[in-house]
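A protein chain is absent from this complex, but the other protein chains hold their places.
And then chain A:
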Amino acid sequence: MSYHNPPTPPRKSATFDDATMAEIRRAAATGIYDIRGGGTKRKVPHFDDLLFLGASISRYPLEGYRERCETSVTLGTRFAKKPIHLKIPITIAGMSFGALSGNAKEALGRGATLAGTSTTTGDGGMTDEERGHSQSLVYQYLPSRYGMNPKDLRRADAIEVVVGQGAKPGGGGMLLGQKISPRVAKMRNLPEGIDQRSACRHPDWTGPDDLEIKINELREITDWEKPIYVKVGGARPYYDTALAVKSGADVVVLDGMQGGTAATQDVFIENVGMPTLACIRPAVQALQDLGMHREVQLIVSGGIRSGADVAKALALGADAVAIGTAALVAIGDNDPKWEEEYRKLGSTAGAYDDWHEGKDPAGITTQDPELAQRLDPVLAGRRLANYLKVMTLEAQTIARACGKNHLHNLEPEDLCALTMEAAAMAQVPLAGTSWYPGKGSF
């Protein structure tokens, strides 16, 4: 008797899916790990897994548009003589000139200024353009110290000591030769066109005791005027926050694993660090344990996209958020209008992540003058301001619905979780229950 095998649809492995197999082939062909920009592409528990409860009989809402819902935030109230006052609790994260074009940096400064918020330099120093166009500019103090100088420290509005980034906690930076233009090379004091590595550790301090002395030095240099932030990647948020406070930080910036990067190994982006959602409560707990919540401000970043995300981060205890990727998208990154060119680069709008190659059709992650010219910094700045306004209105809409007259009055109590994972990470009850994993020690 002959056995006839009936046709079955071809079935691909969940373990060896298309992306995994393509990466194995890419590695075999090149012998070098994959480097790319952006944040993690895998799905991790996130703000989408939380919902607001809204008002009901036990809570009454505020009238939309009629009753005020404040959005302002002051950063650096602990030690700085000149804290930063922002109209909205959404800041622009540090992204370097080098990774981004001069026009892109200018657009970020213009947009942030129009919206009443701050923007941040990056690994590569401060440019006159961004200083000029940013009302509030945070100057990053990074392990590489590219371009670091006391004049820029003094003309900054705040200083951010970067210990780590969510995309790569424990990793240094890289900027590949294509983007080391003459101007970038000069600012970083490096030969043109080389593949530049940035150190992963600061050259002149190691642990928290040293950091305290370092922060003190920066304060002495700037006469105790500037707020000093400490930025950490989402690794051990409770201890990192506590140690940053102990070291004398005015503000802690906490960047979860979804946080974007200009160029990092894909294996790093996808496998190191904790999701933003899982970072916030431990950090807030550390601040509360030290009696420092709201005294030392907490800025959360990594995958913030909408006013709902902002409201959720604030409800979990953050004082403000920072955005990187979303700001780039607002000014034109991965816009479908460049689809034809993304195709030529072997990608598609929405998936383009070869930012390190400097060929960005949108003119944002490039140093090529012709490509960079495609970005009109005035228009792009306007777009960013619009987007920031929409996020703010969205967050206010939610806050009013929860009966709050300031975004900072949102609380964990206003939230429930859709999944067990999110309930555990955010320590808010699973929807329809009064329990989250870990509560009551089980």
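As a working rule, contacts are C-beta pairs under 8 Å (C-beta built on N, C-alpha and C of every residue); 3 or more make two chains touch, one makes a residue touch a chain; residues count from 1.
Note that contacts and distances are computed from a predicted model.
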item	value
Complex member absent from the view - protein name from UniProt, among "Iron-sulfur protein", "Protein GlxC", "Carbon-monoxide dehydrogenase small subunit" or "ABC transporter permease"	"Protein GlxC"
Among A:G64, A:G132, A:P150 or A:P437, the residue in touch with the chain that has been omitted	A:P150
Per the touch definition above, residue among A:D17, A:E67, A:D128 or A:D204 touching the missing chain	A:D204
Listed residues A:D17, A:D223 or A:E295, member touching the removed chain	A:D223
Contact set of chain A toward the excluded chain (per top definition)	30-32, 144-145, 148-151, 153, 176-177, 188-191, 194-195, 197, 199, 203-205, 210, 213-214, 216-217, 220-224
